[in-house]
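Omission of a single protein chain aside, the complex is shown with its protein chains in their original locations.
What follows is chain A.
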Amino acid sequence: MHIRLEDSERHVLSVTVDNEAGILARIAGMFSARGYNIESLTVADVSPDHRISRITIVTNGPPRVIDQIIAQLDRLVPVHQVTDLTDTGPFVERELALVKVSGKGDSRIEALRLADVFRAKVVDTTLESFVFEITGPTSKIDTFVSLMRELGLVEIGRTGVVGMLRGVAA
């Protein structure tokens, strides 16, 4: 007997929750307890009184699993609202990365030129290195990082995705 895997699709979920101790563990633990995947997860409080946080979760799974994830999130007591941005769409999806590259001569110039093409900002520099700040959808950052690998990539930090529906409605 072999274990069979089902085809997955990627979904970006936006979840508003009470900003309380343990909320992240409650959400992340629900995913691990039920065997769901987390590609990325971001959380920060978003209300003036600091009572509400928005969590953006990128997950993947077959459609019925995505439905279950949404239902399971929704039944947690501190969860206010779950929006499947991928289903509700169109939506904006952004990630921020800091990318450190070291090098001299041509590779250094090429790194700077590519950074300009990708609208990355230089936020730190020495004679032998840059730290670039880049924002964009995950695919753009993936591409930038893979180009930098050729040019002396030292390290990367990524925030994970935040997302929001386009248009006037929340």
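To be clear about the criterion, a contact is a pair of C-beta atoms (placed from the backbone, for glycine too) under 8 Å apart; a residue touches a chain by one contact, two chains touch by 3 or more; residues count from 1.
FYI, contacts and distances are computed from a predicted model.
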| item | value |
| --- | --- |
| Hidden subunit of the complex - UniProt protein name among "Sugar ABC transporter ATP-binding protein", "Putative murein hydrolase (TIGR00659 family)", "Acetolactate synthase" or "Anti-sigma factor antagonist" | "Acetolactate synthase" |
| Given A:22, A:35 or A:167, the one touching the chain that is not displayed | A:22 |
| Residue among A:8, A:72 or A:159 that touches the chain left out of view | A:72 |
| Those residues of chain A which, in the complete complex, touch the missing chain | 1, 17-18, 21-22, 25-26, 29-30, 33, 64, 67-68, 71-72, 74-80 |
